[in-house]
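The complex appears here minus one protein chain, its other protein chains still in place.
Let's turn to chain A:
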Amino acid sequence: MMGRILQSTEGRLAIITLVVFITMSILAPERFLSPANLTSMAFQFPEFAILALAVAVAMLTGGIDLSVVGAANLSAVVAALFMSQFAGTVADGGTGTGILLAAIALSLAVGLVTGLFNGILVATFGLPPILATLGTGLIYTGLAIAMTGGSAVMGLPPAVAWVGNGTLLDIPVPLVIFSALAIALGWVLKRTAFGLKTRMFGANPLAARYAAMDTGRVLLKVYALCGVLSAIAGLIVMSRANSAKADYGSSYLLLAVLIAVLGGVNPYGGYGRIVGVVLAVLSMQFLSSGLNLLQVTNFAREMIWGVLLIGVMLINLLTFRRKS
């Protein structure tokens, strides 16, 4: 039984997650397990967890999307500028709900455009995804800086706060959004033609082309999806910060990549499950929060992420070698 659990990536992850949780509970029992800390974690992780979902989907095709943070900030900045422009001018009870809905639609559209642009570079022009999205990430950040002059966009309508800080049936709204996205994405990858094509393409892009699969369209859709997911993450960040800024969440990129890899997504493409990504998100949040409570500095934390990323990839490589 134990052997079977250890053999699957998800089984190993579940154990790691549990071990991290228990370790942190022992190291800082009254603080880590306090209701306040647990609630705060539930509000914290969805934003980078959604970015991790985006990176994971790109990774399934053997690519990567390094522009997720740039795209998230750009779409949030556009939404925030739109709202600060129109807030107060429309009478809808003063909460700005109507404006908020329009801004959400706008930011999702911006996310879609950033994703399509990545997709065109990768699918149509055949640029290596790692370089293409590294470049576009800088472009998106640059555009956001140009629009804001580098400062935070404030003065958002009160309704915005609900997205990042509200609760729905006592469950934090960001957590609801993330759960819905994770479940939907898992279903799409498993049960739709698009999802299966994505996985097959990642498993062997050459054979996909030889099988007359519409590989270009699959890639385009994958990166478009990444862009939309980034925009959703951007909206949550904006709501929690009650502002939008070109350089929010810059540490999230490495974290998102780390979570995707830790979650068992093969960086060479073809294999990965959303369950794994979710477990990896939880263990990273427990670890991150625990380190915070233990007053480990941010710099040390980032270094620990780096060590983890390399360590996990080496372990995956070694277990893969042993299998074959």
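The rule is simple: a contact is a pair of C-beta atoms (placed from the backbone, for glycine too) under 8 Å apart; a residue touches a chain by one contact, two chains touch by 3 or more; residues count from 1.
Just so we're on the same page, contacts and distances are computed from a predicted model.
Per the UniProt record, the chain missing from the shown structure is "Monosaccharide ABC transporter ATP-binding protein, CUT2 family", taken from the list "Heme exporter protein C", "Molybdopterin synthase catalytic subunit", "Monosaccharide ABC transporter ATP-binding protein, CUT2 family" or "3-isopropylmalate dehydratase small subunit". Of the candidate positions A:A42, A:L81 or A:A203, contact with the unshown chain belongs to A:A203.
Only one residue from A:M213, A:V275, A:V296 or A:M313 touches the chain missing from this view: A:M213. On the side of chain A, the interface with the absent chain consists of residues 191-194, 196-197, 199-200, 203-204, 206-214, 270-271, using the contact rule stated above.
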